[in-house]
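A single protein chain has been removed from this complex, and every other one stays in its place.
On to subunit A.
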């Protein structure tokens, strides 16, 4: 008897999801299979006037008006090529680029000469992993990384595997953090680089980078960290943390898209095989004319986030707590993913048991949210980060990431919480899983029939 019920249950869940997706895409009103009342409760009531609120600060942030203001002159009058040495047009731009380089360096406790401008953290990660790997490949051919890294690090590692490197993808514990003992034990005599992200983009957990830095230094392994979600938001010091290479992204800290930086340590020196051939700019590590306006923007954004870090962090923490307590106060079975303490508070990842994250996202049309990384937001596959922390398949499917930033207001938090509460309640109302749980059936015990 039970398997029969189950099959129809699965069918019902599928059709609910299917309907809400179709509905979202076409904004049509013909529904068919699902009782119209419930469907109304989830989608139709909000023929809202106005643009959705932005709650996705991990995928990108808006430009800070102060950043744009600093950039404008370099998009207009001061258009010179910063590499032109023969006239004042070049000198003006070069001066602006060097000022920005110093601003980036100051934020992370580095020397200006250790900063290389790139197109973003993806390029910085590629240069770090492939560049270091290839330079030292005659002596060392092992790379250490984690399963929860950003796609661009994992993919760079895959590329190196194709070139004969060996890569260890370390697992993380259920709180999302790498076990330091496992990390140290994975280091081999031929390990050249360890690449571990500082703050995870999906669940916001902080890896113990200072401790890893010590371990790496002791074993003479270079430590690269993808700090796209960390720089400008939490204090970072490359010397205190023993970091050898670090990736920085502009558009996560209210600077424009298309600009980033790479920190490369000079002492002890880290050598890199450049990926791009050309004029030899940026100490030969990244050829190509520097985009002066974007660089000025990144510099100013670093300058602002250094001044504003304490204020922003305090405020964002308060907003995150407000959101979490409002949502968990009104809805049961909400799980926060990732370590509760070792985290950046602006990234709140919640799983709402017994409903599909994707259908909740579609129901929450008036709030711009994501279930994880923007790179994978087109697929319905559950996030590999949530799988890596051992989240059960159903919880991995029901997660939503709330990204809180400098420009988020209390009013927006309250609206988001209230919307979330009403949509989750409505979706659960029509979820057969939720109904079964209310009847006391343990869902984990059910033998789902194969299709």
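Heads up, the rule we're going with is that a residue touches a chain if its C-beta (ideal position, glycine included) is under 8 Å from a C-beta of that chain, and two chains touch if they have at least 3 such contacts; residues count from 1.
Going forward, contacts and distances are computed from a predicted model.
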Protein name (UniProt record) of the chain left out of view, among "pyridoxal 5'-phosphate synthase (glutamine hydrolyzing)", "Complex 1 LYR protein domain-containing protein", "mRNA decay factor PAT1 domain-containing protein" or "GPI mannosyltransferase 1": "Complex 1 LYR protein domain-containing protein"
Sole residue of A:75, A:281 or A:366 that reaches the chain not shown, by the stated touch rule: A:366
Residue, one of A:62, A:390 or A:432, that touches the chain absent here: A:62
Option touching the unshown chain, where A:190, A:394 or A:412 are the choices: A:412
Absent-chain interface as seen on subunit A, which is shown: 48-54, 62, 65-66, 68-69, 72, 311, 366, 406-409, 411-412, 415
